[in-house]
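One protein chain omitted, others in place.
Up next, chain A:
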Amino acid sequence: MASTEPPAAVTPPSSKPNLLPLASPTIITPSAAASVAVAPTASSSSPATPSVATPRPIPSDAEVFHIPSYSCWFSLGDISECEIRCLPEFFDSRSPSRNPKAYKYIRDSIVKQFRRNPSSKITFTEVRKTLVADVISIRKVFDFLDAWGLINYSPAALNKPLKWEDKDSKSSQHAADSPAGPSLDSTPPVRETSKRLCGSCKSVCSIACFASDKYDITLCARCFVRGNYRVGLSSSDFKRVEISDEMKTDWTEKETLQLLEAVMHYGDDWKKVAQHVGGRSDKDCITHFIKLPMGEQFASSAEFGSSINKLNQMKDDNNISSSSSPSKRLCLSPLADASNPIMAQAAFLSALAGTGVAEAAAQAAVTAVSEMGQGEPKADIRSLHGVQGLQDASITSNGSDVLKSVEEAHSGVNPKPEEKKVNVEEVEEEIRRVAEVQMKQIQEKIVHFEEVDSQIEKEWKQMEQMRDILFYDQLNLLKHERAIRKSGQQAAEGVRTQGDYVS
């Protein structure tokens, strides 16, 4: 299913669609009656919803062809307004071979030919070899149908750059640049600066062209004058763009970085920002800044800074754990911090790079710093290490963690508490987790001691048994001894008495 893009307001900079930037595949059946019925319901599925419109139960043996929702006006039976507007040369009786009947013949043949094998793309040459008409008429109709997704359209192709891009040599750069996931790019993908191709006649715009930012369309001067634009546009939507000016308006990464720095420092003072950036007017800076993906975050973060500060001071006083309190001073508010540019940069960069990467980087930095800073025994850092080691297991990646580790790296350098933005709940959450972890530690120790205790008891009992046995042995021995002595004495007396008799 096609991924939803915010309707019309933000067009992905990588594509220059001549069409409204949402294509949700609509299912259309080739039966003649289907044309009218499908159209109203399909169009009611507005650009915001990606659902496929299947308003009527489709008979099981009917063939189903997918066309985009913006082409739901199409029907094989007749010619619609849209076609008349886009291909006026067939309907203005200027040339006898270009008439509605010929147009219909060409169009229907192309569509039927494509639908015979909808899974493979049909080329223009294949088509023109089989149609009895002049090749340019065929080409015009073919391009029209192609553009509107009535041929060579498959839902899988939605994510590819649109067909106009194929004509540009730099389109591959676009495809590579466009953000694949929700990563925050600091600059929008580089717009082509060398060539501007007209969206309808596909020729290179030379001196001036007309661009419509609303729909992100570029037309060369000729097409604009001819009125060769899409349905729904009027001449007022376009503004003239001089090609020489075009070169200047693309923002390089360096300029964007400068802009962001300036905004961090000067906040709302756009004149100073413009000065800092150099070469851009303040209006340009504002518009570009708004277009950046993170603009909103920065704008709303100023008010959090002060409240977080107070919270952190409170924590300090309580001194829950000496190790965790410095780490709790987490905020991501580059705007609010003007005193430590390094910290701000680090915060900004870590936000750019993504939390995982930044965390890993911070870890490395912490280890490096702790190795280096042996002169000052930073028990804090080591204990922080320990705490963090425990916490790593239980804490999901979070911007606050990133800054925590970054904070540790710099705590040796800068003991001042850092103001960063984080929610109050997050701080409490962290504290709770720390307490939990320590409790678990204690519990384990208790268990361990109990084991040791029971083992000692067993040994003691064994010892007692052995003592008993020993005592018993001793007794036996004594008895024997006495018995022997007695018998010895008796034997001795017996011998003496017998001796008396003898003498």
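Just so we're on the same page, contacts are C-beta pairs under 8 Å (C-beta built on N, C-alpha and C of every residue); 3 or more make two chains touch, one makes a residue touch a chain; residues count from 1.
Simple rule for what comes next: contacts and distances are computed from a predicted model.
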Which of "Bushy growth protein", "mRNA export factor", "Glycosyltransferases" or "Methyltransferase small domain-containing protein" is the UniProt protein name of the chain not shown? "Bushy growth protein"
Can you say which of A:104, A:139 or A:433 touches the chain missing from this structure? A:139
Any idea which of A:92, A:108, A:126 or A:450 touches the chain not displayed? A:126
Residues belonging to chain A that touch the chain removed from view: 95-97, 105, 113, 123-126, 128-137, 139, 201-203
